[in-house]
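Yeah, one chain of the complex is gone here, protein chain that is, but the others are all in their spots.
Which chain is which? They are A and B, in the order written, and residues in each are numbered from 1.
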Amino acid sequence: MTAIPTAPTRRRLPLNWLGIVPFALFALLFLILPTMNIVVGAFRNAAGDLTLANIRGLFAPSIVASYWISIKISVASSLLGAGIGFAMAAAVVLGGLPSWIRSPVLTFSGVASNFAGVPLAFAFMATIGPRGLLTLWLLEKWGINLRAEGFTILSFWGLTITYVFFQIPLMILIITPALDGLKREWKEAANILGATTFQYWRLVALPILFPSLLGTFALLFANAFGAVATAYALTGSSLSIVPILLFAQIRGDVLQDPHLGYALAFGMIVITGVANGLYIWLRVRSERWLK
Amino acid sequence: MTMKPMHWLAGAAALLSTTALVQAQDMAALEAAAKMEGSLTTIALPHDWCGYGDVIAGFKAKYPWITVNELNPDAGSADELEAIRANKGNMGPQAPDVIDVGLAYGPAAKDEGLIQPYKVAAWDEIPDSIKDADGYWYGDYYGVMSFMVNKDLVPNPPTDWADLLKPEYKASVALAGDPRASNQAILAVLGAGLAAGGSAGAEAGEMGLSFFAEMNKAGNFVPVIGKAGTLAQGATPIVLMWDYNALSARDNLKGNPPVDVVVPASGVLAGVYVQAISAYAPHPNAAKLWMEYIYSDEGQNLWLKGYCHPARFNAMSAAGKIPAELMAALPPAESYAAAYFPTLAEQDANKGVVTAGWDAVVGANVQ
Partner (left out) sequence: MKRLVSWAVLVAGMGYFILPLVGLTEFSLSMRRGEYSFDAYAAVLADPTFRQTFSYSVIMALLTIAFGVLLVVPTAYWVRLKLPRLRPYVEFVTLLPLVIPAIVIVFGYIRMFNTSSWLPLTGSTTGTNLLLMFGYATLSLPYMYRAVDTGLRTIDVATLTEAAQILGAGWVTILARLILPNVLVAVLSGAFVTFAIVIGEFTLAALLNRPAFGPYLQLMGANRAYEPMALAVIAFAITWACMGLIQLVTRFSKHTKAAR
């Protein structure tokens, strides 16, 4: 590296920050300030005084349980979505498939990644619900009674399987550019050195992809964590995940405690921050040997 | 937004201030003032709910110079109040002029200063128990809790609350909302409690919860939010919802599947909604014109066509203003004779019990 004179460096620093101004302004005006209401509201009560009562209320056992189940569903659906999505993306990009497959898969993933809420819940109920197509077909053709086996869509795994519907396409979309970036030369070099496909993946490709995989997993997690429409449409009153509780407090047809709702939302922001912090820490460690 | 000449604005303001808000205004003057404003913004009015589609169309037909902005048909009562709060300084078309909320929200909105008083011309024909003495909020329609039954899957519909526990209705019964947040669902629990013999309020709430707990244990309860779609598809063959919603959904399904709407023999619970004008309404005169329309004979009958019992029902039927075919389309009048109108205090007590106790008592929660 050439030596840089100190005076220009000091002068250059403010200019660097200039580059982030448009984004900072946008985020401030259209994301952070409009939602300051939540942060402020979490610490106020109905009379308008500052209080920690709402935050303390978050530690009630039922609410802690709902946070916990939200986290579990988010992690489960993100792991499944990331794994299956990665496999499908790898199949399309690197798997030697005809090139015309790629475009429909990517565009389909685009649509499917946002196919959520009532139509998705309904689609799953119409398929593996108590009178769904698949359930009835399994019963009539193969004699398999899903209900008797203990499977019902109105459960943790039912909801997870439904969430995976939009997690997988999201994974496919985001990880495809990273897979594109795997240079062919690396595979060739590994082959020349005698590595098997498995060794190539384990020692070359996955370590390089790991930060991207982590980042996408963090996105998937936040995506599932905040997803409410699907859960509401599917499970209604049976599964107490946080976004549903939140909605019950700040929406609904009966007078609730909106400040508790704000505290719930604040809690969700905090958890997302913690998850993000974890992801950053893991990524920094994995990026150490990269540039 | 059109620019209004200053002197017309002053005239309209003088008009507003001279008519003491508690008296109904001269209709012609009201129309003129509303014409100045030119538009009305409503919120949370799905077209299939109480026939609001027809009501809005009727309003627009009668006053063709008025534009109606319909905000968020999906809004709950809390959303409507929040919309008023958020739009306090806003004169744009996002600020709601009129709201239609659950009974419990009327006093809450009045306390918070979100609504302004107005007494329509037909004020005296609205029953006292469902309106605010000062004219801030006033009942608009009511219905009773009923069972909506998919006849294809349930050939033998239940006739009363106790029937819902029978083994023939396994995995069939659902609420129309989340019992922790939805007025419809919470009052369904109250209805069950009343049928079980509890006195309205906290006691009925608790008995209702035990009823649903028993239903859940028997495997009859489906913890999914029941709608026309889930009823038709088969996930929730029996849904507990307001009779007007059930009848309207039955019409939309057009016999595919055939639907029975059953008002239970005991525990007939009436649910009231109330109208109010926003204190920050950008078009207060248009709002008042709207109120006059929906409380007129024409408006009230359109609600009846949507299967809702309008507030002036008793007075209108005594005066013979209700067409016979509208009456014939409703469930038999005897079912409504025993309808119980819970007071605000009773509803509050019930709500407290149900929202707090649902998860614990009914335990339909899946972990």
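Operating definition for what follows: contacts are C-beta pairs under 8 Å (C-beta built on N, C-alpha and C of every residue); 3 or more make two chains touch, one makes a residue touch a chain.
Only a predicted model underlies this, so the values are computations on that prediction, with no experimental measurement involved.
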| item | value |
| --- | --- |
| Sole contact to the chain not displayed, among A:Ala53, A:Leu134, A:Ala189 or A:Leu206 | A:Leu134 |
| Full-complex contact with the absent chain, from B:Glu82, B:Asp260, B:Asp297 or B:Asp348 | B:Glu82 |
| Residue among B:Ala228, B:Val274 or B:Val354 touching the omitted chain | B:Ala228 |
| Touch criterion as defined above, residue of A:Val92, A:Leu159 or A:Ala248 at the omitted chain | A:Val92 |
| Where the missing chain touches chain A, by residue | 16-17, 19-20, 22-23, 26-27, 29-38, 84, 87-88, 90-92, 95-97, 101, 103-115, 117-120, 122-124, 126-127, 132-134, 164-165, 168, 170, 173-178, 180-182, 184, 197, 211-212, 215-216, 218-219, 222-223, 225-226, 228, 243, 246-247, 250-251, 265, 268-269, 272-273, 276-277, 280, 291 |
| Hidden partner chain, residues of chain B it touches | 1, 41, 46-49, 69-74, 79, 82-83, 85-95, 227-229, 231-233, 245, 248-249, 252-253, 255-257 |
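Definition applied: only the chains that are shown with their structure count from here on.
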| item | value |
| --- | --- |
| Approximate Å spacing (C-alpha centroids) for the pair chain A, chain B | 37 |
| Parts of chain A lying in touch with chain B, wherever the complex brings them together | 62, 65, 69, 122, 125-126, 129-131, 154-156, 232-240, 244-245, 247-256, 258 |
| Chain B - residues contacting chain A, complex | 76-79, 82, 102, 104-105, 108, 153, 171, 174-175, 177-186, 222-225, 229-230, 233-235, 351, 355, 358-360, 364-367 |
